[in-house]
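What follows is part of the complex, with its chains left where they were.
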Amino acid sequence: MVVGDVTTGTEVLVIGAGPGGYVAAIRAAQHGLDTTLVEKEAYGGTCLNHGCIPSKAYITAADVAHDAGNAEHMGIHADPAVDLMGMREWKDGVVSQLTGGVEKLCKANGVNLVEGTASFKDESSVRVAHGGEGQGSETLEFEHCIVATGSRPLQIPNFDFGDEPVLSSRDALSLETVPDRLLVVGAGYIGMELSTVFAKLDCEVTVVEMLDDALPGYEDDVARVVKKRAEGLGVEFNFGEAASGWQETGDSEAQGASGNRTQSGDGIVVTTETEDGEESEYDADKVLVAVGRQPVTDTLDLENAGLETNENGFLETDERAETDVDGIYAVGDVAGEPMLAHKGSKEGIVAAEVIAGEPAALDYQAIPAAVFTDPEIGTVGMTEAEAEEAGFEPAVGKFPFNASGRALTTGDSEGFVRIVADDGTGFVLGAQIVGPEASELVAEVTLAIEMGATLEDLAATIHTHPTLSEAVMEAAENAMGEAIHTLNR
Amino acid sequence: TEQSSGKGGRVFAAPSARRLARELGVDIGSVDGSGPGGRVTEGDVRSAAEGDAESATADAGGAGDDAGPRSVEFSGKSATKRKGDAEQAT
């Protein structure tokens, strides 16, 4: 039964309740704007339900088990058993605590919550279709709209996420048992994080990657530390190969574009191809496809609002997070790279404040990024090459964690902190950190970049002993030729 | 004088100084910084705002101009309500 179409109005309409959208909605409401947030699936979006949060929960649990099982050198003898269903339940509990929190925070800040799928009727209203078929719809008129519909995993030909042995990252985070053999397609950050988790859970993990190294986009010496550790966990890498198809073991008929269906659990064979057409085959139980994500706009009827996506499917915005259409903003993954939760939240805040009449803008100098592999990677701002390209004469300092007292006492001392600065002025331009707590350490350097701090500022700031953050100070000192705990070049 | 901006379109100034520049309609990229290395302080922004009002109101990086410093003139577009009742939500 279709319920009659009711029309209501709102000052600010936010579409999508991921970290881009819900943050925008809360901030808009904090500024006294009448705000409505429409979400079709789950509060918190990809990040809380199928991305950042569940993956990090699994990483923690896998670490606890793995660390204890590998601490004989510390005098600790344990043989932990992992019950994946128990791990999943814990993770689900964390997720629901956080998604429940998002809902509560929205309400407490006065955001109106609407469940359903929004699509544009024109440039000042949307239709919201509720729940399943026949659940009715309503029209919402808005003065300002923030599109925050996020992204979804890319599919590749012949690998349909609907088929049971083919996993998206989301599927991988809700398996009921640890597969014996997992083939991971894609050595980007999501592929690498999940490969590490499953390798630590004693799964035999093989990674195939089209490009010629793990973690494309990261500098060689950074990626190398993570790759080496992964190999130490038993992960096997195969570069320069693209996954081209799969079939069930014992199934003589090659499976392809026609689609695949698994009945038995007796394994699959995945075929890959090099650029020259050379084929390889890999036995596995599951194949995880983690080759990237694409923006979600197909549910929106963009054309009705006069919106267009660019050639990569993103909505383009200016430094106020506004699209080409007056009063319509886009934030988060749907608004382009980097597809990171905190980038989306920042855009959400700026969009909300711009709407509220504040002098807000996307004027940040640097967006930090982290990879939660073992060890972690944290980067922000410019690499040495990028600094050169931008016209700086870079001064670079490095500090290895094996010279850090704190790193040694944590039992985890591979990796380094590298700081990139402008030689003339000393202004800090960037950092590449690989090692323990790299995701946290990058925060200090980000503040340094935003503040226009110099190497001397970082070096002169007292850092607690013994902490990993001392490595940031020492890297800055090294760039000045004055490190204490490492030799200066 | 040495400018702190230029390279890669960077302005070396704290976020609070950058925001103040937008609030006062100052193009922070053209402000002489008095801090170390030419870092632009809030004080520099204020004196630039007082010192030459005409350059401050010049269009400072309109939409789509992402080559230059990301300073955007505060236009107060479509302001519905201003700050001050941030706490009312609780």
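For reference, chains read A and B in written order, and residue numbers begin at 1 within each chain.
Everything that follows uses one rule, which is that a residue touches a chain if its C-beta (ideal position, glycine included) is under 8 Å from a C-beta of that chain, and two chains touch if they have at least 3 such contacts.
Please read these numbers as outputs of a predicted model, since none were measured by experiment.
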Displayed chains are single representatives; whole-complex counts: A x2, B x1
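As a working rule, only the chains that are shown with their structure count from here on.
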Intercentroid distance (Cα basis), subunit B paired with subunit A, Å: 31
Footprint of subunit A on subunit B - complex, ascending: 4, 6-8, 10, 12-15, 18-19, 22-23, 35-40, 61, 63-64, 66, 69-72, 74, 76-83, 85-86, 88-90
Sites on subunit A touched by subunit B in the complex: 11, 29-33, 108-110, 143-144, 318-320, 322, 327, 354-365, 382, 390-392, 422, 424-427, 450-452, 454, 456
